[in-house]
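Just one protein chain is left out here, and the rest sit where they should.
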Amino acid sequence: MKANYGYMDGSGEFYITIDTDLCIECADHGCVKACPAGMFEIIVDDYDDEVAAIKEDHRKKIKYDCGPCKPVNDRPTLPCVAGCTLGALTHSW
Amino acid sequence: MITAGIDMGSKYIKVVILKDGTVLGRAMETTGFEPVESASRCLDKAIKEAGVEMSEIDHTTSTGAGRKVAPKTDSDITDVGAAAKGVVNLEKNIQTVIDIGAEEGRGIKIEADGKVVDFAVNEKCAAGAGAFAEAMSRALEVSIDEFGQLSLKSDKAIPMNAQCAVFAESEVVSLVHAKTPKHDIARAVHDAIASRIVSMVRRVGINESVALIGGVSHNPGFVDSLKRALETEVIIPENPDYIGALGAAITASERTK
Partner (left out) sequence: MTEKTKEFWRWKEYNWHDEAKDPKDVETISAGVDVGSVSSQAVILLDGELYAYSNMRTGSDSPNSAINAMNWAMENTGLTMDDLHYTVGTGYGRVNVPFSDRAITEIACHARGGNTMYGPTVRTILDMGGQDCKVILCDERGKVKNFLMNDKCAAGTGRGMEVFADLLAVSIEEVGELSLDVEEEPPPVSSTCVVFAKSEASSLLRDGWSKKRVLAAYCSAMAHRVVSLLERVGVEKDFAITGGIAKNSGVVVRLERELKLTSLKSKYDTQIAGALGAALFAKALVEKQRKKVAQ
């Protein structure tokens, strides 16, 4: 499943997409450890699979919570994207 | 040399008349539905106050959302560029400028000469700008001035969950129903905007010397919340509403040289 967490408001679209089919195969859950804002958690989804998700209390403000990882100039690789060895994560902005 | 700066804001139009680095006159008008006419009126008012004639003005530069339609203009400059120029003219050491109007907020990182290094903008969502506080003060049925003052009386931090001005309004209404004191609600609202603004400004980096300009700088409750969120002092230059117009007038004089 592709799970899109985040939102679209007047100022733009801010989504983190998690390809949870890849999560099922994942052993080290690098995203959880990599994110300095502690935004990821591992949940058991509706189909009883163990997958990564963005915590509820971050979903409506990811544009702000991810701010420190996304300086206007010289944006480095995002820690979460680098931390996920299976390449399950993408950001829309 | 005499120059003029026109700031064509979405709510107010401001004009500054400058002679050799000294402000001779300034004026403000609501933008309304006929921005060009309002701007002409505003320009006339400022010229009158400055005691000069239109023909004596060497160069006019405009800025703001409506800068492309400004009357009697020779050149224009972006909001960000004008804000930076205006701020360093008054406060030499500033490195970070936070500019928050009714409809948008900006964080600008500048060099000593007022050159813009980086900037981040929050626009088109009322939750990240002054309109958020205005909407919440309406929900509380107090004026925006009173709302700003009220906030200072609170010593409690209540988190607000809604990240949208529309949903936050319902949240404010239910806080009122739950008998939460108005001053605590006011502070919760200002804290919420401040935390969004600070996250945005962090994207350009925050230095020791921060200046706040734009309409929201008149709201003491917001200023207080911003200082807390930034964990640093915030300098509000004099006449903060006119900074854009001042920056434009300075640009005009540089362009005539």
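Going by the order they are written in, the chains are A and B; count residues from 1 in each one.
Please note the rule applied: a contact is a pair of C-beta atoms (placed from the backbone, for glycine too) under 8 Å apart; a residue touches a chain by one contact, two chains touch by 3 or more.
Since the structure is predicted, the reported quantities are computational estimates derived from the model, not experimental observations.
J.: Which residue from B:137, B:163, B:217 or B:253 sits in contact with the chain not drawn here?
T.: B:163
J.: Please output the residues of chain B touching the missing chain, sorted low to high.
T.: Where chain B meets the chain not shown: residues 33, 103, 124-126, 131, 135, 163-167, 173.
J.: By the contact definition given up top, give the residues of chain A that touch the hidden chain.
T.: 1-5, 7-10, 13, 15, 45-47, 59-61, 92
Throughout what follows, only the chains that are shown with their structure count from here on.
J.: So how far apart, in whole Å, are chain A and chain B when each is placed at the average of its C-alpha atoms?
T.: 34
J.: Over in the complex, which chain B residues touch chain A? Could you list them?
T.: Per the touch definition, chain B meets chain A at residues 118-120, 122-128, 163-164, 195-196, 199-200, 202-205.
J.: In their shared complex, at which residues does chain A touch chain B?
T.: On the chain A side, the touching residues are 9-11, 60-61, 64-65, 67-68, 70-73.
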